[in-house]
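All protein chains but one are shown at their positions in the complex.
Then we have chain A:
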């Protein structure tokens, strides 16, 4: 390949995952479906990071699991290095798993308590036969060094490590098989802020050094702004806005993105009371509102929003918004006064 850096590592096309839930009556009649993912598409280039942002229940973790085919998608396609993951046979998939790894939120439950740190990091290498038993110890030591752990810690058990160190082990374990993609599912959410910063710096350093791509799933917009190149905002299984970091943070178009950004508490007492406070809760995913799924909480919703689901519309070649009124809304956000909204907010609920 000539322009290797131009080839996306990961291509996701119209990915959909529905779960059947609740069996009312015998033989599961009257089952309902949760559309946990509904037509999600994006690509990730080599050495880049896409962040998937949203609140609990928006489908971001299901997305991470479906990308790795830990969940079988209902429809759509995931291609890793050009190979279709969704249709791969068991043996092909097994080989492909080497190329894609995951780091979970809770380093207390994702590491086997009866394996030493060295065994945990060595396991994927032995499984995928990327190292022989003889050289494995040497490679584990190199990985320990890479993620900032000391060699004397190799034979310790997970409970002897702090939360931040455990997350380093989980990262070393993911890196052991030299993947091209790591799905990071809220990797720093369980950590204190000073430790969180250490892990984030580690992830960015590793990316610069190894050229690995990340799908970074998070609810924390500060972390996302720091780590990602591109961002997709999800709401009830759909991407409502997607764009580069600059587009999304400086010119957010979707009212949900705007509300999300303004709701983040700033470490600045003079920022108080500049927030858009959304009314109500996330609707039940079993019965999302008709039309635009955000319409029940949107301050700008009009009749059409309750009837017709908006499609992702291109605001720029890299910036897409799923809102009927994004053009009228302008890009009011946080402190950015950009284009003022010409669409008045609804007074009533």
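Operating definition for what follows: a residue touches a chain if its C-beta (ideal position, glycine included) is under 8 Å from a C-beta of that chain, and two chains touch if they have at least 3 such contacts; residues count from 1.
Note that contacts and distances are computed from a predicted model.
Undergrad: Consult the UniProt record of the chain that does not appear here and report its protein name from "Formate dehydrogenase", "ABC transporter ATP-binding protein", "Simple sugar transport system permease protein" or "Aspartyl/glutamyl-tRNA(Asn/Gln) amidotransferase subunit C".
TA: "ABC transporter ATP-binding protein"
Undergrad: Write down which of A:14, A:178 or A:281 is the residue touching the left-out chain.
TA: Considering the complete complex, A:281 is the one touching the chain left out.
Undergrad: Looking at the full complex, which residue from A:79, A:156, A:225 or A:327 touches the chain that isn't shown here?
TA: Of the candidates A:79, A:156, A:225 or A:327, A:225 is in touch with the missing chain.
Undergrad: Could you tell me which of A:18, A:46, A:156 or A:266 touches the chain that is not displayed?
TA: Looking across A:18, A:46, A:156 or A:266, the contact with the absent chain belongs to A:266.
Undergrad: Just to verify: which one of A:197, A:210 or A:312 makes contact with the chain not shown?
TA: Missing-chain contact among the listed residues: A:197.
Undergrad: Please identify, in ascending order, the residues of chain A that touch the omitted chain?
TA: 55-56, 162, 164, 192-198, 200-201, 219-223, 225-227, 245, 249, 259-261, 263-273, 275, 277-278, 281-282, 334-335
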